[in-house]
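Let me begin by handing over the structure; questions about it come next.
Just one protein chain is left out here, and the rest sit where they should.
Our next item is subunit A:
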Amino acid sequence: MNDWLERLSQLPQQWFDSPIAAIALTLGAYFFGIRLFKLMHRPTWCPPMLIAAILIAVTIALLPIGIDDYNRGAGWLMLLLGPATVALAVPLYQQLPQIRALWKPILLTLPLSATLAACYAVIIAATMGAPKEVLASLAPKSVTSPIALGLAEELGGSRALLMGALLTTGVTAIFGVEWLSRVLRIRDPRLIGLALGINGHALGTVRAFEISSAAGAFASLGMSLTGAFTAVVLPLVWHLFY
């Protein structure tokens, strides 16, 4: 009997030796998050991702495994980030005629919007006395995660803090776009999509696809252009100051 209990207590460690348990936990938490989100009548301030992330963190804290065990397994899931980014070519191509007609105003406004997205956060944090490491983790906060991770690494930021910043930014951007577009009476799906993609990266883009496919395509465009622009400009500007 004792022998049996001991084997049972080793089970979590054994599970997390392979990536399967981490992937199952992530997917399970995701669907649970969506379920709870719907039960709570879709609060904008608490997206399913946040519920799911808290659930995973609690599970890891309760089980005799560490965050590193989980990260190792979840890394396999993150491999899908690459193909998922390439898949954005589909909505992008579908909206190509629209985008081609608007390339001039987009090219005029997007770099400025992307710069402001990074500058506001860095300036606010710097005036409140945040150290360089924190600033480096906040600067790429509006950029889609594969680009942002590379950027934070290059600037010397913290990976974990950046991911937290990405989630907070995504949630705030979705709330902000929906609230401010109502206040400003903006109903153009292209404009709402662009604003969601520029400020709210992948989270905003997924939300834009729920509004309409046109909004989603413009969000993908906003997200990828913001990513490309920030990836090139941010390291240059950063090294001027630090």
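Note that a contact is a pair of C-beta atoms (placed from the backbone, for glycine too) under 8 Å apart; a residue touches a chain by one contact, two chains touch by 3 or more; residues count from 1.
To be clear about the criterion, contacts and distances are computed from a predicted model.
Novice: Quick one: find the hidden chain's UniProt protein name among "Sugar ABC transporter substrate-binding protein", "Dehydrogenase", "CidA/LrgA family protein" or "Ferritin-like domain-containing protein".
Specialist: For the chain not displayed, UniProt's protein name is "CidA/LrgA family protein".
Novice: From the list A:S18, A:T44 or A:T168, pick the residue that touches the absent chain.
Specialist: A:T168
Novice: Could I get the residues of subunit A that touch the absent chain, sorted low to high?
Specialist: Residues of subunit A in touch with the missing chain: 22, 26-27, 29-30, 49-50, 52-54, 56-57, 60, 67, 70-71, 74-75, 77-78, 80-94, 96, 102, 105-106, 108-109, 112-113, 116-117, 120-125, 128-131, 134, 138, 141-142, 144-147, 149-150, 158-161, 163-170, 172-173, 176-177, 180-181, 184-191, 194-195, 198-199, 202-203, 205-206, 209, 214, 216, 224, 227-228, 231-232, 235.
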